[in-house]
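There's a structure below that I have some questions on.
One protein chain is absent from this view; the other protein chains keep their places.
Up next is subunit A:
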């Protein structure tokens, strides 16, 4: 059954077409990659699916709901989440507090509840702190828990952003270049984590330029070029596709 279904989606900025007639289907619990040369429109496609830009035409359905009329926040509430190509950490908050900020429906976010039920707020904070701690372990960030997120390395920021999303417990995660700037050992480890998440039932769509790591990780790939999906299927098939090879100028893969 399809969890995310994108049909004939197009986005234009004035005369410039960022992407055109894109169709993507993600089955519930699937793990899928999205590749494409620089400027192919991958990140912009993510932005259109998650509500940061308004597409000029087409359809985005998630879990049976029409997503296009919904705000970014409402889409996240439905379980559709994303990371950004350039990490957007809360720079002056500690790594730990970055994670604590994420979970939805915190009692302590309501001014009334802060004063009427402080006990409940404290209990919830303690629960969340435990989850944040194990997330820090999971992502190898425990050592920098109290560091301001702004002073993390580029790769650590990527990990933090992933961790922040996971604190939301979303049903679908779209990752924009999770391996960029992450060292090879950690890429392996991160791939392992992604598989574990997928085994827990989370649907993932991953943009990545590290084609080798990505094709080892995902069973299915989409390839994009100049705003269009040019191939889809098993990684080996997609990477062998002449159009894909041409888009990557022959030599690279």
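Going forward, a residue touches a chain if its C-beta (ideal position, glycine included) is under 8 Å from a C-beta of that chain, and two chains touch if they have at least 3 such contacts; residues count from 1.
Simple rule for what comes next: contacts and distances are computed from a predicted model.
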{"item": "From \"Xanthine dehydrogenase family protein subunit M\", \"ABC transmembrane type-1 domain-containing protein\", \"F420-non-reducing hydrogenase subunit D\" or \"Branched-chain amino acid ABC transporter permease\", the hidden chain's UniProt protein name", "value": "\"Branched-chain amino acid ABC transporter permease\""}
{"item": "Residue among A:22, A:35, A:102 or A:144 touching the omitted chain", "value": "A:102"}
{"item": "Contact with the hidden chain (one of A:27, A:93 or A:195)", "value": "A:93"}
{"item": "Hidden partner chain, touching residue among A:8, A:57, A:110 or A:192", "value": "A:110"}
{"item": "Touching the absent chain when the full complex is considered, from A:77, A:133 or A:241", "value": "A:77"}
{"item": "Residues in subunit A touching the chain absent from view", "value": "50, 52, 71-74, 76-77, 81-84, 88-94, 97-98, 100-102, 104, 106-111, 114, 121, 125, 148, 150, 164-165, 168"}
